[in-house]
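Notes follow the structure.
Of the protein chains in this complex, all but one are displayed in their positions.
The first chain written gets the first letter, and so on, giving A, B and C; residue counts start at 1 in each chain.
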Amino acid sequence: MAGNSIGTLFKVTTFGESHGLALGCIVDGVPPGLDLCEDDLQKDLDRRKPGSSRYTTQRREADAVKILSGVFEGKTTGTSIGLMIENTDQRSQDYSRIKEIFRPSHADYTYQQKYGIRDYRGGGRASARETAMRVAAGSIAKKYLHDHLGITIRGYLAQMGEVACPLQDWQQVGQNPFFCGDESKLDDLEQLLRSLKKSGDSIGAKVTIVAENVPVGLGEPVFDRLDADIAHALMSINAVKGVEIGDGFAAVSKRGSENRDEITSAGFRSNHAGGILGGISSGQTITANIALKATPSIEIAGQSIDIHGQTVEVSTHGRHDPCVGIRAVPIAEAMMAIVLMDHYLRYRAQCGDVQPKRYF
Amino acid sequence: MAGNSIGTLFKVTTFGESHGLALGCIVDGVPPGLDLCEDDLQKDLDRRKPGSSRYTTQRREADAVKILSGVFEGKTTGTSIGLMIENTDQRSQDYSRIKEIFRPSHADYTYQQKYGIRDYRGGGRASARETAMRVAAGSIAKKYLHDHLGITIRGYLAQMGEVACPLQDWQQVGQNPFFCGDESKLDDLEQLLRSLKKSGDSIGAKVTIVAENVPVGLGEPVFDRLDADIAHALMSINAVKGVEIGDGFAAVSKRGSENRDEITSAGFRSNHAGGILGGISSGQTITANIALKATPSIEIAGQSIDIHGQTVEVSTHGRHDPCVGIRAVPIAEAMMAIVLMDHYLRYRAQCGDVQPKRYF
Amino acid sequence: MAGNSIGTLFKVTTFGESHGLALGCIVDGVPPGLDLCEDDLQKDLDRRKPGSSRYTTQRREADAVKILSGVFEGKTTGTSIGLMIENTDQRSQDYSRIKEIFRPSHADYTYQQKYGIRDYRGGGRASARETAMRVAAGSIAKKYLHDHLGITIRGYLAQMGEVACPLQDWQQVGQNPFFCGDESKLDDLEQLLRSLKKSGDSIGAKVTIVAENVPVGLGEPVFDRLDADIAHALMSINAVKGVEIGDGFAAVSKRGSENRDEITSAGFRSNHAGGILGGISSGQTITANIALKATPSIEIAGQSIDIHGQTVEVSTHGRHDPCVGIRAVPIAEAMMAIVLMDHYLRYRAQCGDVQPKRYF
Partner (left out) sequence: MAGNSIGTLFKVTTFGESHGLALGCIVDGVPPGLDLCEDDLQKDLDRRKPGSSRYTTQRREADAVKILSGVFEGKTTGTSIGLMIENTDQRSQDYSRIKEIFRPSHADYTYQQKYGIRDYRGGGRASARETAMRVAAGSIAKKYLHDHLGITIRGYLAQMGEVACPLQDWQQVGQNPFFCGDESKLDDLEQLLRSLKKSGDSIGAKVTIVAENVPVGLGEPVFDRLDADIAHALMSINAVKGVEIGDGFAAVSKRGSENRDEITSAGFRSNHAGGILGGISSGQTITANIALKATPSIEIAGQSIDIHGQTVEVSTHGRHDPCVGIRAVPIAEAMMAIVLMDHYLRYRAQCGDVQPKRYF
C-alpha cells in the first residue's frame, strides 16, 4: 500500500530513487498567504547536503530545489506545492557487483523479497538521499510555525559513539560540521571520525530535537497523540532504532515522586515529560532523542549472500559517511516540524474557537 | 481532528471514558472466515484486567466483552466488528475535589486547555481504562496472525525500577503476576512493590515485545515503515516515553562492524536490527522495547494548580497501580498485533502475487 | 479494506447487521462544547423509523439511541462519541429459504461471492437498517451546523414514479408521511402506493436535498471537491443510482449562455451550479438530487439462482416499503450534513484565518 505520505492535513508525499532522474514531493494543505521562496528551503537542504564536511559522504550534488506550483508572486496559494531536485551526480558506476548482492543490514534483501525487483543503484528508494525531500518539505512547516506561531525547532548531535555532547550553547551548533553544541568535544569527535576512517568502520549517534514555544493543546487523545506521531515520524528516518520523548528510557528506573512534573502558579517545575501530557502538548518545550545505528556501508569485509543464495564477502568503498547521525540533525528537525504543523492544523479544525486560559 | 483510529486496512476505532456507560470499538477490515468468539478476546482482557493481582489497581470490573456485529455463526463475515464492555464499577465517588484540580503529570491540564471542558471522573478518556478496547481489538489481530500465518506475539516485563529481568523462560512469564520471565527476580520485584506501597510511591518499567515467525516483506518504504508504525502504536500507550527496535539506544555507541547483521546461506548471524531492514520485516524475530514512566497517581503529596490557577497540594489515595508497566504487557502485545495485521493486509494488496524466495 | 467510515476530520464509523444484537457508530472529531442529548438524535431517527407510516415497512423498532461516550454534563467533550441502538425486533423468522438464495438485485450474490460467507438474516450488513446510524451521526453534524453557523439542511420527495412533486411549501413537507412539499400531490401518491400494494410491486423515487446558509469556501480543489464528496456520500445510500448537483443532467442540453450564473453587485442572478463552483461552496444554496431505484423486495415472483447455481423463483412477502425513497429523505439530509461538517472543519484547518470579503 501507498506508504510514501506523512501527515493528514499537512501532508507530504515523496518520490525518487538515489540514482533516478529526480527526487520530488508534493506538500499539500499549506495555508495560503505564507511568504515562501526557494531560498527558504535551500538553507536547510544545504545543512543536510552530502559533501558539506569532510566527514560526510563526498557525493557532490547541488541539491537545488525548484518550486513547481502552489506559490504565486512569493506567497503560498493554498494549493498543493510541487518540489523537485534533479539528480545531477548520477555517476555511471559499475553496478555489476552490487546488483546481485544483498549488502548486510541494508534494505537490499527486504526490497528484493517484498517486490521481486529492486533498483539496486545506490540503494534506490531506500537510500538516505530520499531524505532530501523531507528536509525541503519540513522547511515549509518550519517557516510557517516560526512566522505565525513563534515556534523554534532545532536539533544537535547529543552523542557519537561513546562521546556524549550535552548541549552547552545553541550558537555553537551551527558553527561546526557536527551540529555539536559543546565546543570542548569537537576534538574528541574529530579524533573518533579519523580513527573510524582509518579502520574503515562507522559509528552510531544520538540526536536531540527541541521544539520551543509550542502552544498548549496540539495532539489528539488515544492513537494520534503528539508523542506517538513524533515517534512515527522520527523512527521513519533511515537508521533510527530508538525514540525517546522527555526522559525516555531513564523513566524506567525513576519513581513517581521523582518523575512527575509539579506545577505552581509560576509554571511547571520540571519537564520530565518532554512537553507532552496525555498525548497533548503542555506548552512546555518538546524534547525528543533518537538513536541512529552505524551505517553498515563500511570497508571492513563482512559476510552476506547474493541473490542466488551463495555466501559472498562484502565491503564498501567510496563515498560514505562514517557517522550518518551527523546529517540526521536537519532531517529530524524537518520531521518534527511536519508533525507539529499537521497537529497545529488539526487543532485549528476541532478546537480553533476554544480559548486556552493563560495560567503562567 | 479524529484521533481515535489506528490502522489503514485493519482499522481500530475506539470510544469510551473511564466512568462513562461503556467502552467500545469498531474493528474494520477483518478478513472473512476467521473463527472468532468472545472467549478469544476475553483471555487477553483478563490478563490486562485491573485487580488481577494485588499489585495492580483494585478496581473490580468484569470487563466482559460483547461482540455486537461482524461475526456470524462463529466466523467473521468481513463486515465491521462492534465490541463493547459495559462499565459496571462506576463508584459514585465524590469528585468535588479532583474536578477543579490539574493532577500533576496527568492529562487534566492539557485536556482542559485544549477542549475547554473535560470529563474529570477518573481521568475520562485519558484513563488507562481506554486500553481495554485495544486489547480486545488486538486479540482479533493476534488470532488471525496466529491461525493463518503462525505468528506468535508475546511480551514480558524486562525491568522494573532498577530490577532488570532478562527473559529466561517464556513459560515463567505466564505464571507470575508480573509477566516476568526470570523466576529468580520475583522476590526482588515483590520487595520493590512492597516498599513502594509503604512509601506511597510508584515506579517505571521496561517491557519487551517479541513477534516470531513474521514473514519477510511487511512494511512500506519511507514513511509507513514497519518500525515507524510500531513506534507510533507503542508510543500511543499511556505512560510510554520511549520505544526501541532491536538494539535501540545501544546502537549509539556501536560500530558498523559490530552492529551489522551478517548473512550466510544458513541465515542471519545476528539480529541487532530487531527483524526490520529499511522499514520492512526481514523474516527474523521482531523485538521492541518500551519505557513506561511511573504513574504520578501517588500518595506522596505534590504541588499543582487548580483551574483557577491557585497552587494546591495533590496526593492520590485509593486503587492505583504502583507500577503501570505490569499491565502494559498485554496492551503492547495488542498494539504490535494491530500493526502487523495491518501491514500484512497492505502487503497482500500490493505484493500478494510476488513470491519471496526461500533462502534459509 | 475498511469501508465503514466516512469523513476525514468529522469521521463516522458504523457497525451492525439487520438482525444482530445492535447497531452502533463512533463519531470522531466533534468540536467540544456543543450542547447535545439523545433527544437531539432521536428526532431524526424517528423521521427515518420504519413503521412511521402505513407505507413504510411495518417492522417496529423503538430505534432508541444511546450516547455512550463523548458527552459530559450535556456538552460534547471533543472525544469520540459512541452511539448504539439495540435491535429489539429480531423476529426469530425462518430463514431456511432465504439462506440459500440470492435475491435478485440484492447484495446477497455479491456479498457471498466477495466474502465466501454472509449473514443472510434480513440482508445483514446490506440492509437499509444500517442507515439508522447515519441518521444518528448526521444529527450531530446538523445540530452543530445549525447552532454555530446557521446552516439549514432539509430534503423532500421530488418525484415518486411518474408523480413529480416540485416543492411548494417547506411546511407541508413535515406534515405528510411522504415528505412531499406539494399538498396537491398527496392523493396521487396515496393512490400510486395503494396500487403498488395491490399489485405487489414497488417504485423508484427522486429526493432533493437543500442546504441553506452555507458559507463561501467549503470544499477542496481537485479531488476532494465539495460536490464530489456530496456525490460520494449520497451515492453510498442504499438504492441510490444517480446524483445531481444543481441543474445536473439538465445541463447536458444547455448552452453556456443559459447555464452560467451571472453575478452583480446585488448577488448571483441564478443558481444553475447548485451552490458550488470549482468544488468550493459559493455561498449560494446547495442543491442535490438523488435517484432511488425501486426495491427488488416485491411479491411479484422473479427468477434467480440459489447458492448451488440452481434456478429458483423468488418473491418477497411481509414488511417492506413499496417506495424506499420515502425514508431516504432524512438519510440524505444526514449524509449532506456529515459532508458539510467535515468540510467546515477542513476549511477551519487551512483557511481559518482568511477573511472572505462580504460582497452582497
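Throughout what follows, a residue touches a chain if its C-beta (ideal position, glycine included) is under 8 Å from a C-beta of that chain, and two chains touch if they have at least 3 such contacts.
It should be emphasised that the depicted structure is a prediction, and the values quoted were computed from it without experimental measurement.
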Touch criterion as defined above, residue of C:33, C:177 or C:248 at the omitted chain: C:248
Option from A:124, A:181 or A:256 whose C-beta touches the chain left out: A:124
Those residues of chain C which, in the complete complex, touch the missing chain: 1-6, 8-9, 14, 102, 104-107, 109-111, 113-116, 125-126, 130, 159-162, 196, 201-206, 216-217, 219-225, 227-236, 238, 240-265, 269, 272-274, 277-283, 289, 291-298, 300, 302-305, 307, 309-311, 346-347, 349-351, 354-357, 359
Residues from chain A at the interface with the omitted partner, ascending: 1-5, 7-11, 13-17, 20-26, 28-29, 32-33, 66, 68-70, 72, 75, 77-82, 84, 114-119, 124-125, 345, 349
Hidden partner chain, residues of chain B it touches: 8-9, 29-33, 78-80, 221-222, 345-346, 348-354
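In this section, only the chains that are shown with their structure count from here on.
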Cα-centroid distance, chain B relative to chain C, in whole angstrom: 38
Where chain B touches two or more other chains at once, by residue number: 1-5, 8-9, 14, 114-116, 125, 349
